[in-house]
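All protein chains but one are shown at their positions in the complex.
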Amino acid sequence: MPDLTVSLGKLVLKNPVMPASGCFGYGEEYAPFYDLSSLGAIVVKGTTAKPWQGNAPQRIVETPAGMLNAIGLQNPGVVAAKAKISQLLRYRTPVIVNVSGHSIEEYKKVISVLEEENTVAAYEINISCPNVKAGGMTFGTDPDIVNKLITALRPLTEKTLIVKLSPNVTDITEIAVAAESAGADALSLINTLVGMAIDIEKKRPVLANITGGLSGPAVKPVALRMVWQVTDAVNIPVIGMGGISSAEDAVEFILAGATAVAIGAANFVNPTVCPEVVAGIEEYLSSYNYTSVREIVGLAKRTVNTQS
Amino acid sequence: MPDLTVSLGKLVLKNPVMPASGCFGYGEEYAPFYDLSSLGAIVVKGTTAKPWQGNAPQRIVETPAGMLNAIGLQNPGVVAAKAKISQLLRYRTPVIVNVSGHSIEEYKKVISVLEEENTVAAYEINISCPNVKAGGMTFGTDPDIVNKLITALRPLTEKTLIVKLSPNVTDITEIAVAAESAGADALSLINTLVGMAIDIEKKRPVLANITGGLSGPAVKPVALRMVWQVTDAVNIPVIGMGGISSAEDAVEFILAGATAVAIGAANFVNPTVCPEVVAGIEEYLSSYNYTSVREIVGLAKRTVNTQS
Amino acid sequence: MPKKISMEIIEQENVGSNVYRLTLAGKFSAQPGQFVQVAVSTAYDPFLKRPFSVHDCSANTLTLLYRRSGRGTSLLAEKKAGEKLEVVGPLGTGFPMVTEDKIILVAGGIGSAPLFYLLKTLQAAGKKVAFYYGARSKNELILREQYQMLADEYMEATDDGSCGHQGVVTELMADVLDEEKPVIFACGPDGMLRAVAKLAKRNKCRCYVSLEAHMACGVGACLGCVVPNIRGEYVRVCVEGPVFPAVEVF
Partner (left out) sequence: MPKKISMEIIEQENVGSNVYRLTLAGKFSAQPGQFVQVAVSTAYDPFLKRPFSVHDCSANTLTLLYRRSGRGTSLLAEKKAGEKLEVVGPLGTGFPMVTEDKIILVAGGIGSAPLFYLLKTLQAAGKKVAFYYGARSKNELILREQYQMLADEYMEATDDGSCGHQGVVTELMADVLDEEKPVIFACGPDGMLRAVAKLAKRNKCRCYVSLEAHMACGVGACLGCVVPNIRGEYVRVCVEGPVFPAVEVF
């Protein structure tokens, strides 16, 4: 049986598969479908200092091979979230909290509150949510702001600090390098691409927020390219995501350079996709006689370099 | 019968529908399927000063609701292209030539050669091709270079000068404004999103070029959002494209602010999509009693502004 | 407990203009008012599953009643007996069990779908159930005969007068509410639900409404399907609903 363990900074995962933030609630929602301890990690919804109400509905719309969402980071705030997070500890798998805010102070607040107890395994700093007016994505498109934010958060915790990057930029490697040099232990990419849909009968945008974030299989080619680029540019591990719906998709990301993968919208379509992907990666490794998933991280790059 | 005519600078089109560059060869390929004079315009393949060989195969790969291409602007060069273009005049519809190059000089050369005769109705300056090593997209991601390029080309022709923008940027409105202020008469958007795919059996990228350009229905939400943004930022008309496969899609782009639309990959799947979209737009207008397509350009914005 | 289950199509019948009754085989149980998410394609387009109320169910079958209205339902309508469908469910919070003996069900068009199973369940529990059915026209009173036959009382109204009272169904209900103070369970278009809720409030009747919303996950994870409650908080139609006390949401 191939070894599926991977490391993100200090954090060791039993396998490289986790749900993507915002697509798995606070974990309990998918507990009826399988044993959550089969996940490499549980990643919870974007959490802010105070409760956020989120955007007005309509919040989601289906698009070709994907969907747009404009949830607007509805969440009960860090204090209430903390209680929910402790419930997840019984699954004996690391819990990663996605952290959001309008200002550096708000991000700091979330981490400080969660650091009071030793429940969280890692923080994923969301600098890329396209659906909130201030903060959110604006943080993620400017390398200087990214550097400032991560520099401010780094001293607050010894835990693995993951920075989640926006794909809505000219050069994602620039942001990746900024996060790495400010002390990030790992990177997550991609968050959603900004998109929209128009209702031609009502003659107005379908989403109340006008624009939303595109995810699902449609974005996979873009996500994969960015993982390929970023893993060329930094030395910290990358969690690849964007459209992963099968083990084959996950393997593409790992071959492109991702150390781990996260699955978002596919959970909505197939509630058991995460454990299926774990099993499928294992099968793939076995069929080619690899002894560890770590052997194939970035393998497609080495193939290209050898051939050319 | 509603009026379908629209203007792009000095150029008047009988209807707002045209094929997207690179998806319609030099026009003849689709002539067996319908009368090309039913098109608002014919847009031909990216044309360069000298012949370009293009990239090695494999050049295309299907993706969820879309495709990646890495053609690399294979074309016979402007002199040979000129002959093909004159063949198109018999269709009595304007011919728009997509112009590419590695340097400002090369772009200038293409226009100069085509200006020798009065065959071309408009130039679409491609500053956004992701599949060529130098030039191409690099031109399209820096507002200063865009301004310089268009400023250099503007004096060469009195014809309508369209600038085709890349979606692979943090802020597309910045590039749009740069093109407008340098004298562009219209803008085309979007070109393809940079993406990739990996063959998990061969463990290497599917495309010989490694990355390619994503197009088709998958990208429609992103394209529509960018048309919405750009038409807020500039006063020149926009040709909207990216994933349009039906009249409903085309109407979404027009409601978002596009004056005309272009259809790319959908031609490959449905060779008669262009005339079907023309007919469908007309039907839509009739069903809501609009007398002209121009009445609904940007209507979704006015709806939002009225409601909020 | 919801589960993901592959069910075989036993029968697909066209039971009215653009309305289909789909019977699926497989171990399944649900409360009235709960729903399922159904895969309409095995490819990535259409991408999301489609939510449908449980129209009927027994230990080994699940029946859905749906209107062909878009891409997904069109694909669904083409499926034939023998094909398999992936279904996730049962989902959501259905109609509550109540102690009152007199109950009124109010259906608007295809909104009748969940009320068939509810009607049968209530009657099995010994309740007297009146069925009020409204639609634009007679052909949208889908399966009216089955409700007419089963219900203890049956009333109908159409906008165009092609069947029953000409007008809206609430016009038939005012007196009964005033006199009998029944519990009301309603499903149908938003406008009808609001009218029913208003009437219920005025007559001090308890009223529950089943809502619709665009859904992605159907299990409470994405927060895509929310509606504002009376306190302005966003609640999930797929978990806290689809059935809500009318006073909570209107």
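Chains here go by letter, A, B and C, matching the order in which they are written, and residues are numbered from 1 within each.
Here, contacts are C-beta pairs under 8 Å (C-beta built on N, C-alpha and C of every residue); 3 or more make two chains touch, one makes a residue touch a chain.
Every value quoted in this text rests on a predicted model; they were computed, and no experiment measured them.
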{"item": "Touch with the omitted chain, as defined above, among B:Asn209, B:Ser245 or B:Thr259", "value": "B:Ser245"}
{"item": "Which residue of B:Val17, B:Ala65, B:Ile127 or B:Leu187 touches the chain not shown here", "value": "B:Ala65"}
{"item": "Contacting the left-out chain in the complete assembly, out of C:Pro2, C:Gly33 or C:Pro46", "value": "C:Pro46"}
{"item": "Contact with the hidden chain (one of C:Lys27, C:Arg71 or C:Arg202)", "value": "C:Arg71"}
{"item": "Chain A, residues in touch with the chain not shown (by the definition above)", "value": "64-65, 217"}
{"item": "Touching residues (missing chain, whole complex) on chain C", "value": "41, 43-46, 71, 75"}
{"item": "Hidden partner interface residues of chain B, rising order", "value": "22-25, 29-30, 32-33, 45, 53-54, 56-67, 69, 71, 74, 216-218, 245, 265, 267-272"}
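Operating definition for what follows: only the chains that are shown with their structure count from here on.
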{"item": "Chain with minimal offset from the mean of all protein Cα atoms", "value": "A"}
{"item": "Chain centre separation in whole Å, for chain C relative to chain B (CA means)", "value": "47"}
{"item": "Where chain A and chain B are represented by their mean Cα positions, the distance between them in whole Å", "value": "33"}
{"item": "Distance between chain centroids, defined by C-alpha means - chain A, chain C (Å)", "value": "36"}
{"item": "Where chain C touches two or more other chains, by residue", "value": "44-45"}
{"item": "Touching two or more other chains - residue numbers and ranges from chain A", "value": "63-66, 216-218"}
